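The complex appears here minus one protein chain, its other protein chains still in place.
Chain naming follows the written order as A and B, and within any one chain the residues start at number 1.
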Amino acid sequence: MSGAHHYNPDDPPVLEVEDLSVDIKVPAGTLHAVNKVSFSVRPGETLSLVGESGCGKSITSLAIMRLLPKAARLSASKIIFDGQDLAALSEKQMARLRGNRIGMIFQDPMTSLNPVYRIGDQLEEIYLRHKGGGRREARERAEYLLEKIGIINPTQRLTQFPHQLSGGLRQRMMIAMMLMCDPKLIIADEPTTALDVTVQVQILQLLRSLQEEFRMALILITHNLGVVARMADHVAVMYAGQVVEKGSSADVFRHPTHPYTRGLLECIPHPGQSATRNKLGSIPGIVPSLVGRIDGCTFRNRCNYAFGDCATAQVGLRDVEDGHSYRCLLPPETFAAGKLEKA
Amino acid sequence: MANFLTRRLIIALLVALTVSIVGFSLLRLSGDLAAVLAGEDASAEDIARTAAQYGLDRHLIVQYLDWLFNALRGNLGQSLFTHEPVWEMITSRLPVTITLAFAALFFGLLIAIPLGVLAAVKANTWTDRGALFVAVMGQATPNFWFALILIYVFGVWWRQATILGVRLAEIKIFGMQLSGLPISGGATWLHYVLPVVTLATFVMPAIMRITRTGMMEVLNSDYVRTARAKGLSPGKVLFKHALRNAILPVVSLAAVQLGFLLSGSVIVESIFALNGVGYLAFESIKRIDFPVVQSILVILACSYILLTLLADIINAKLDPRVRLE
Partner (left out) sequence: MTDATQTAADAKRRDSASDFDTLAPSPRELMRRRACSHWGLIIGLSIIAIFLLVAIFAGVLAPHDPYAQTLSHRLADPVWGPKGSWNHILGTDALGRDVLSRLMYGARLSLYISFTAALIAAVIGVSLGIAGGYFGGKIDSLVVYIINVKLALPVFLVALSIAAITGGTVTVMILLLGFLTWDRYAIVTRSLTQQMRDQDFIMSSLAAGSSHMRIIFRDILPNLMNHIIVIVSLDMAVIILIEAALSFLGLGIRPPTPSWGLMISEARAMMFFKPHLIMVPGIAIFILVMAINMAGDGIRDVTAPEGRG
C-alpha cells in the first residue's frame, strides 16, 4: 500500500477529465474504445489506471495527449489541464504543451528512442523546442537530470546511441527526457512492463522520488496490481472501456467492491505461489467486442453474480463510501467478505 | 572500418572475377564465334582460318586467361571490327552514359521520395491511392515504348518547329533511325531531356514504393510517437525523426537502380541515338564484337558491386546500429 500522502487533497487538480470517450472507426463499425471515463489528479498525486490490455487505458492516455490515431474520435465534457481545456486547443497549442508541461513515458524503451540520433540530441531537442535557450543550456540541464536519476558518467552517456544502452538505462533516459522541461504531469504507460523484474523496481522507485521532488502529478497506466499497490494514491480500474471502480488505493485494495476488481485481487499470487498467475487475464471468459452499441453491464458474461437486469439496465457509477465508487447493480453489502460464497 | 572495407573489397573482387568467367563462358559457349565472324557463307576452311587469326582455336581456358591477364594490365584488347582499343572506345563514351544515369537517378529520387512520403503520410486516402496508381503504371510501361511515345508527342503532335531548342527534323531522325549515325560530340544537354525523362520514369516507381513502405513503418514506430509526445513540430517529426530512418532502404535501392540504369541505357541510347556505352554495347552485340561486349559486361558488373558497397558505407554513416566490421 502506498505510504504517506505526497499531495494535498485540497489542492486544485492538475488534470480533470470528465466523460472522456474515444470512438474508433473500424471496418466492422464503430469501436467504443473508451466510454465516458472521468478522473482527476492533483500535484504530487499518483493515479493508476489499471486493467487488462485492450481495456482502453492506453487509449485514454493517448487521448489526453491528443495523440490518437487518425481513425479515432475524441469527445469529452471536459479535459481541463492546469486551467486549459485540452480538447479545445488547436494542434499547434497542444504541441506546445506536449513534452513541455505534460510528459509521457512509453512501454518499450527499446523502440521508443530514435535509433539514429545520440541520446544527448534527443534530450536537448525537447528543451530547445519548448524552453528555447542555447544548446549549452540544454546540455547542462540534461547532465543535471542524468545525475539526478543516478547515471554515473552523464557526459559520456549523452554522446551514446540508444542501441548502446541497456533497457533500464534507456527507460531512465526516456524519463530524463520527459523531465527536461519540468512538466506538471507525467503519463507513464506501462513504464516497467518491458523491463527485467529487478530493473522494474528501480525505475518505479526513481519515478516515485522524482515525483516527490518535482511535485508532479503522475498517471500510471499498468496491468500489474503489484505496481499499483506500490505506487498509487488513487486507482481507477478499467474494463472494456469503462471505469468500473475507483477510489483511493487504500479503499480499493481493502474493500474491493466490483466483482471484476475482486477477481483481479484474487489473481495476485500469495507467497509461495507461482508468479505467472499475476496477470489480470486469469479471470475466465472473454472481453466483449466493443464494436457497436453495448447495453447493460460489460462484465456480465464473466461475472459470477450476473442476473437478468445486467443485460439491459443502465449501470452507472455509484458510491460505496465517500470517494470510492463502483459500477454494478448490486449493493456493496452483497460482496462484503464472508457474506456469501461465489455461485 | 578498414577491416570491413578490405574484406568487402576482396569479396567484390571475387564476385567480379566470377562474373567475368560466367560472362566469358556464356558468350563463348552459346555459339561458335569464328563461324559468326567468318560470315554466313563461309566454308569450314574459312572458319578455321578466322579462328586461327583471332586466336579462337586455342582452348577456351587459355583464351580466358589470356583475356584476364591482359585486362589486369589495363589492356582490354581491340575491337574485332573497328580495331580500336576497347578501353578507349568505352572511356570516350562513358561520360554520356554516366551523365544519363546520374541525371535520371537524381530526378527519379527528386520526384519519388516526396511522392512516397506524401503517400505514407496520407496513407489509405485518395492521394495515397493516386501515388500508388502512378507507381503501378510506371512499372507497367515498357521504357522503349515510353521513349517512342515521348518522341511522337514532342516531335509530331505538338508540331512545333523546335522542341526545347532541338529542331524537329532532328527529332524525326531520332524516331526513325536505330541503325543510322548517332549524335556524337555535339550532344547538348537538350539531347538528354527525353532520355532522362524515360529513365527517370523507369526508376521512379520502385523508389517511390520503398519510400512509402519504409515511411509507413517508421510513422507507426514508437520513436515517432515519442517525437510527437515531445511536442515537436510536424515538420521536425516527419523529416528529422521519420525520414532519416525511412531513407535507409532507399539508399540501397538507389545503388541497385543506378546499376540497372547503366545497363538500361542500352535501350534509351539506342532509341535516342546518344553515343554512350549502351549504344556501343548494342552495336557490338549486333556484330558480335566479343572483346567489347565482354569488357562492357565486366565493367558494368564492377560498377554494380562498387555501388552497392558505397550504399553500405552510406547506410553505416546514416545508421549507427550498422557496424562496418
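Definition applied: a residue touches a chain if its C-beta (ideal position, glycine included) is under 8 Å from a C-beta of that chain, and two chains touch if they have at least 3 such contacts.
The model shown is predicted, which means the values in this text are computed figures rather than measured ones.
Considering the full assembly, B:Val19 is the residue among B:Leu5, B:Val19 or B:Leu68 that touches the omitted chain. For subunit B, the list of residues touching the undisplayed chain reads 11, 14-16, 18-19, 22-23, 26-27, 30-31, 33, 36, 136-137, 139-145, 148-149, 151-152, 155-156, 172, 175-176, 178, 209-210, 212-213, 216, 256, 259, 262-264, 266-267, 270, 281-282, 285-286, 288, 293, 296-297, 300-302, 304-305, 308.
Heads up, the rule we're going with is that only the chains that are shown with their structure count from here on.
Taking each chain's centre as the average of its CA atoms, subunit A and subunit B sit 54 Å apart. Subunit B meets subunit A in the complex at residues 221-223, 225-233, 236, 241, 244-245, 318-321.
The residues of subunit A lying in touch with subunit B in their complex are 65, 67, 95-100, 103-104, 106, 108, 111-117, 125-126, 129-130, 161, 163, 174, 177.
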